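Questions regarding the structure given below will be posed in turn.
One protein chain is absent from this view; the other protein chains keep their places.
This part shows chain A:
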Amino acid sequence: MAAKTDKKDVVIGVVLVTHGTFGESLLQAAEMVMGPQENCLAVGIDVQKGVDEALEGVRKAIQSLEQGKGVLALTDLFGGSPTTMSLSLMKSENLEVITGVNLPMVVAALQARSMKLPELAEKVMEAGQQGIKVAGAMLRKKAKK
């Protein structure tokens, strides 16, 4: 049924670019919450390998995810190699890069992929920030009331 798959909505690709297997595990965790996902990939940067080789790996992943609406790269550490490598691809790819990835961000990114890239980026950043709470203190406060 080729005709049917052709009609599938075009979505923004999501790539997790991280140190080691962090991205892979995050994606697995997100799929535990949301079920299996399509058009997303995790690329682990192996620091033992050369920069060029790693960069090509990220580029290939981004290009395989591109459906025409761009790709969102979620990276771990601002200033780290996965982030700088992703940033250096912005010149050639339709790409936005967000750092500090956490699970709420991955979930938000996968949920709203029919949005436009800048709006999705904004939403993902907010989800990431809102996901951080000193929850114990919130609970203690509530219990006092």
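Rule of thumb we're sticking to: contacts are C-beta pairs under 8 Å (C-beta built on N, C-alpha and C of every residue); 3 or more make two chains touch, one makes a residue touch a chain; residues count from 1.
Going forward, contacts and distances are computed from a predicted model.
Trainee: Given that one chain of this complex has been left out, which of "FAS1-like dehydratase domain-containing protein", "PTS sugar transporter subunit IIB", "Tetrathionate reductase family octaheme c-type cytochrome" or "Transport permease protein" is its protein name according to UniProt?
Mentor: Per the UniProt record, the undisplayed chain of the complex is "PTS sugar transporter subunit IIB".
Trainee: For chain A, enumerate the residues touching the unshown chain of the complex.
Mentor: 19, 47-51, 77-81, 83-84, 87-88, 91
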